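For this depiction, one protein chain was excluded, whereas all remaining protein chains were kept in their positions.
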Amino acid sequence: MKKRLTMGKRRKLVSWLFILPATLLIAGMSFYPMIKAFLLSFTKGFGKTSEFVGTYNYQRLFQDSLFKTSLGNTFIYLILQVPLMLLLALILASLLNNPKIKCKGLFRTMIFLPCATSLVSYSIIFRSMFALDGFANSVLMNLNMISRPINWLGEIWPARIIIVLAITWRWTGYNMIFYLSGLQNIDPQVYEAARIDGASVSQQFRKITIPLLRPIILLTAIMSTNGTLQLFDETKNLTNGGPANMTISISQYIYKLSFEYSPQFGYAATISFIVFLLVAVLSFLQMKVGDKRD
Amino acid sequence: MKRKLLSVILMIAMVTCLFTGCSKGSDDSSKTGSNKAEGSKTSDDPVTLTVWCWDPQFNCYAMNTAGDIYTKAHPNVKVEVIETAWDDIQTKLTTAVTSGQTNTLPDIILMQDSALAKNIINYPDAFVDLTNSGIKFDQFAAFKTALGTVDGKKYSVPFDNGAAITCLRTDILQQAGYTLDDFTNITWKEFIEKGKVVLEKTGKPLLSNQAGSPDLLMLMMQSAGAWVLDENGKANFKDNAVLKEVIDTYVELVKSGVLVEVNDWDQYVSSINSTTVAGAMNGCWIVATVTSAADQSGLWGVTNVPKLSNAGATNYSSQGGSSWLVCANSKNKDVAADFLGETFGGSVELYETILPSSGALATYLPAGESAAYANPQDFFGGDTIYLKITEYASKVPQVSYGVYNYEARDAIGAAITKIVAGTDYDTAIGEAQKELEFQMGQ
Partner (left out) sequence: MTKAKIKYFFAYAFLIIVSFISIFPLLWMLISATNTSLDVIRGKMSFGTAIVDNFKQLIQTTQIGQALINSFRNAASLTIISLIVCSLAGYAFEIYHDKWKDGVMKLLLLSMMVPFAATMIPLFTWFGKMNLINTTAGFMLPSISTAFLIFLFRQSSRNFPYEIVEAARIEGMSEIRIFTRIFVPIMKPTYAAAITVTFMNAWNSYLWPLVILQDKKSQTMPILISNLISGYTINYGVLMLAVSISTLPTIIIFFLLQKNFAEGITGAVK
């Protein structure tokens, strides 16, 4: 028998053991291929014709108008969509956490359903609703809000807005459930006390809900930023990048470069690393602001 | 306490074990069905040919029928079809070849004609050169074999016909005082003039098209024997007179209302089936979509496409269509080639069997002489449309799509959207040319 470790050292060892399986798996399944892909970004061609080209692919980025368009589009989605969705999810979660609201289970399920709905069916219905002779135009025309039908998916800004709405529609309920589960750890008496002190609903929301949910808000903010910067499904299925590539996202462009076009894996990897850098910087900023222990 | 720790360690051991690949079942990797008989092989060894293709009512059905026919003569050979969407075939193929795992590929794959040159030129080692396999390539429509020929080597066995047709609602034409003959062997100018009359008298546009989709433009290009890439594979947008005429014609179609743009494929199908438009122009496989509206039986007619005005212009073109390729990793290359040669390249019976229920039209010319092709089709007013289409196929001008076909199509798609929205021709085409040159200049 070896000498027993001290409690503190033991605990430290155990804590690292708890972390080890997950960390090893991520190292192997994500970091290893990431490093491989990073090396790939300095090459062109593939297989036997692969050759080292230094920073050539990175220089190409500056002449690539499609890359610039896709980068711009993705940022438009990011700026419009993430705050809208997270705020909506927060409001819904706090409403549905209110003990006085009835039929909460039903509302919760209905609001969650979009993210379980298959991409195939919802993209078909979104496209038909926003067709030239679709539901959206007939409602707006009947309400006299527009004088002639809008070609929602055929014009640049309407198409971008539909994409933002579609992502928001799909993922709000998803984010809501993290808030709901987070709210369970807040003692209802905190709200009770605030009410007695005469705090209004919006004050309670700002002064209690948001600060106490901060760790979860940070989580959803990082996840949504990452999700939007890697957006693929919606642009591929709703507009297929059109009209004239004005709604294409970076991930859709990477996919095209890898599997539709004559493959340019090195260049696709280069663009992937730009995405990586962007998400990393944004997440770092979010961590800086949000990841504090009291 | 110790036990719990042990369990953690065990878990880590398990994970590490998974890493090094000592997991169970790893021995059955790369088993995609191909028979792995090593060493000397007699002709009686059981062989299973695996095939990837994508439409159960169409090419999967054809492949299964071909398998049945071949098995009769060669009882040791079985064909197993694995239904795989075309996009998925391309993804799997690209992944397998670029990661050096070609043993995950099947024996035979079906490939869209538009991707033939791209894949064969990029991955010459992945497919079998069938030039000397005994397959009689001269019995197929010439433009089809040309698509799968690289450096004089023939890699693909043509399957379905993509010959372009115009489907028109004869009842609506009649209301405007026209018959199908008025739309046969005409020019695009005449087509637009007559289309305007139909629109005025019946309120129905003749055609619909997916906005931003280059399909119709490419169809028009090929009908004139021209293409957007020159013979060296270079971008050929600027100063391309045929392209200019094609785009002018398309813009005129949209402006005059003879063609309506829709945003996606479902709405395109809907516009045809719900009589929003009075016709459809596409590869002949569109017949399946048209006939799915059974209540419109007898109201449709089929004719050839209008022609452009340049020297090589014809009334024939192609859109879509697909071909079979044998994968080089196949353990049964020779069997696979022999199978394709005897069935898709030699069995009129096969084409006769598959035609009635699948509408799969051959590019194998002898099949056109069979009785099944001469059957009148009630849906099309008793017309022998299969004979017609087979005849069209033999007249399709030959063009070379090239490795950068998808890039070129995307560039054209973006350009046409801009032009329809009001950008002037030279600016939009200049941008498209630059875009394509960028993608090609890797």
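Letters A and B name the chains as they come in the text, with residue numbers starting at 1 for each one.
Going forward, a residue touches a chain if its C-beta (ideal position, glycine included) is under 8 Å from a C-beta of that chain, and two chains touch if they have at least 3 such contacts.
Predicted model, so just to flag it, every value in this text is computed and none were measured.
S.K.: From the listed residues B:Leu180, B:Val269 or B:Ala337, report the one that touches the chain absent from this view.
M.R.: B:Val269
S.K.: Touching the absent chain in the whole complex: find that residue among B:Thr184, B:Thr289, B:Asn375 or B:Gln398.
M.R.: B:Thr289
S.K.: Footprint of the hidden chain on chain A, which residues?
M.R.: Residues touching the hidden chain, for chain A, are 11-12, 14-16, 18-19, 21-23, 25-26, 28-34, 36-37, 40, 92, 95-98, 100-101, 104-118, 120-122, 124-126, 128, 169, 173-174, 177-178, 180-182, 184-188, 201, 212, 215-216, 218-219, 222-223, 226, 230, 250-251, 254-255, 258-259, 265, 268-269, 272-273, 275-276, 279-280, 283-284, 287, 293.
S.K.: In the full complex, which bits of chain B touch the chain not displayed? Write them out.
M.R.: Chain B touches the missing chain through residues 1, 4-5, 7-8, 11, 15, 18, 20-21, 23-33, 54-58, 80, 82-88, 91-92, 95-96, 98-101, 104, 266, 269-270, 273-274, 285, 288-289, 292-294.
Operating definition for what follows: only the chains that are shown with their structure count from here on.
S.K.: Between chain A and chain B, what is the separation of their C-alpha centroids in Å?
M.R.: 36
S.K.: Would you tell me which residues of chain A are touching chain B in their complex?
M.R.: It comes out as residues 14, 17-18, 20-21, 24-25, 28, 44, 46-47, 60, 63-66, 124, 127-128, 131-132, 151, 153-154, 239-240, 242-245, 256, 258-265, 267.
S.K.: Within their complex, state which residues of chain B touch chain A.
M.R.: Against chain A, chain B makes touches at 5, 8-9, 11-12, 15-16, 19, 87, 90-91, 94, 97-98, 100, 118, 122, 211-212, 261-264, 266-267, 403-404, 406-407, 410, 413-415, 417-418, 421, 431, 434-435, 438-439, 442.
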